[in-house]
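What you see is the complex with one protein chain gone and the rest in place.
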Amino acid sequence: MKILVANRQIVRPGDVIAIIEDKKAVVEERYFPDKHIYIRGNRVMTDVVGLASINDNDVQVIPLEGKYIPRVDDVVIGMVVSIGITNWILDINSPYPAVLNANEVIENFNPITMNLRDYLDIGDYVIAKITAFDRTRDPVLTVKGRGLGKITEGTVIEVKASRIPRIIGKKGSMLNLLTQKTGCSIIVGQNGLIWLRCSDENVLDVLIRAIRRIEARSHVRGLTEEIRMFLDKNLGKTSG
Amino acid sequence: MMHEKPVLIREDGLRHDGRRPDELRPIKMEVGVLSNADGSAYVEFGGTKVLAAVYGPREVHPRHLALPDRALLRCRYHMAPFSTMDRKSPAPSRREIELSKVIREALESLIFVDLYPRTSIDIFIEVLQADGGTRTTGLTAASLALADAGIPMRDLAAGVAVGKIDGVLVLDIDEVEDEYGEADMPIGYAPSIDEIVLLQLNGVLSLDEFRQALELAKKGATMIYKMMKETLHNKYLRILSEE
Partner (left out) sequence: MSLTPTKQPIIPRIKRETIRKLLARGERIDGRRFDEYRPIKAYLNPIPKAEGSALVRLGNTIVMTGVKIEVGTPFPDRPEEGVLQVNAEFVPLASPTFEPGPPDEFAIEAARVVDRNLREPRAVRLEDLVIIPGKKVWIVFNDIYLLDHDGNIIDAGMLSTMLALNTARIPSIVSIEGDNVVVDKRNKDKKLGINLNVVTVSIGIINDYLLVDPGLEEELVLDGKITIGFDEKGRITGIQRTGMHGIPSNMIDNIISLASRKAAELHSYLREVLNNPTTYSKTLAEIMKSEG
């Protein structure tokens, strides 16, 4: 395969990013949705606006835009939008609403004597993990696990879900930087919602501005250094 | 209002606005122009000015419309009441309903709709000023808005109309050329995959003229397509330059 783009180059739908030289690999059309590429004839093409990512002789595209699509084991932040007899429905900022069953939250749940509203009400935020999803059925959530459950304090902000990998960084490097420099508690939902709790309003303000900066500039090289400098400059006065 | 037919091809071979037969009008494009929409685009071809917004994929309302194996596309082409010479009633006309359908079908073939079963992808096109070629400008804007929303698609579609005026085939006709010309042929073209996704003819052409018209339209659409790609790229370059 001959790759026609540079690593981290901006690509758009329909861009040809590689040519397949092995005649046996030529296909009419084959789609690799997770890699955001499709093969048509001997050409490898992209399906979204994104950044080319080259690894050895493999190329894929990291999208810069797009809605959150659930994946099993993702931690997400959802908001209760409706309440049934045995479950809650949560908006997880995705085309697919998520289901949280009562027995996840309430031990020995009894639908006759217990009212779900007493536990989680409309408008409540919940940190949860996705346990099942396959696009034909709505995602199922669990709140059993460390750090999961109802949000009772702090702030929740929303960013583009496509920018979440950058906010976490390679092996969590960006998130570590944010946590260490600000001393705030941060939980990043893969669906683009982020929970923040800081001891100081000014530090929270700087942290939010730093996250907004990562969101807007996620395609920029050397962003971690840029954010480190931003935090040092803006936190200097408040945290000493 | 009755006016005499103006001269469409002047003695020097140029058109009423001074363009060569194969020349596009000045084209301007911008993406990410609205804050609520998941993706948006503004496109203008000369005096034709169009805004497009995309919402989705999102939950389908009402839910019984949801398709089990693919996304539902909803597309509305609509003209603002002040977009035309005489005020247009804001209620959708038969023309707007038909154009909504041909634009939707153009986009159906490009979007990987199987990826999002039980959802809808909504495309809203508002013609803010009409001066010929509104459906093709609308298709161009819709393609850009879809890309801006991060909807996976095979290719972008560029729209342009070719006309026959005073016996001459011309690219990107405006309202005067459409009104007084002999034929109007809008196309939507996805150059990377070499597919025609919208094709209509209003008027009469010989077989030979049709073949020439299609070549001219593809040439024009390919130029527009390059601008679309640049526009998508520029959104991020602009952020890079902001320090």
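As written, the chain order gives the labels A and B, with residue 1 at the start of each chain.
Quick note on the criterion: contacts are C-beta pairs under 8 Å (C-beta built on N, C-alpha and C of every residue); 3 or more make two chains touch, one makes a residue touch a chain.
Because the structure is predicted, anything quoted here is derived from the model rather than measured.
From the options B:9, B:128, B:199 or B:223, the residue with contact to the chain not on display is B:128.
Across A:156, A:177 or A:220, the single residue that touches the chain missing here is A:156.
Residue-wise, the contact with the chain that is not shown comes from B:78, picked out of B:78, B:135 or B:154. For chain A, the list of residues touching the undisplayed chain reads 79, 81, 91, 121-125, 151, 153-156.
In the full complex, chain B touches the omitted chain through residues 1, 28, 30-37, 40, 42, 44, 47, 49, 51-53, 55, 58, 76, 78, 80-87, 90-92, 122, 124-126, 128-131, 235.
Going forward, only the chains that are shown with their structure count from here on.
For this pair, chain A with chain B, the centres built from the Cα atoms lie 33 Å apart.
Listed in rising order, the residues of chain B touching chain A in the complex are 38-39, 56-59, 68, 112, 115-119, 147-156, 190-193, 229, 232-233, 236-237, 239-240. Residues 10, 12-16, 31, 33, 36, 38, 40, 45, 47-49, 63-67, 69, 95-97, 135-136, 162, 216-217, 219-220 of chain A are the ones that touch chain B when the two sit in their complex.
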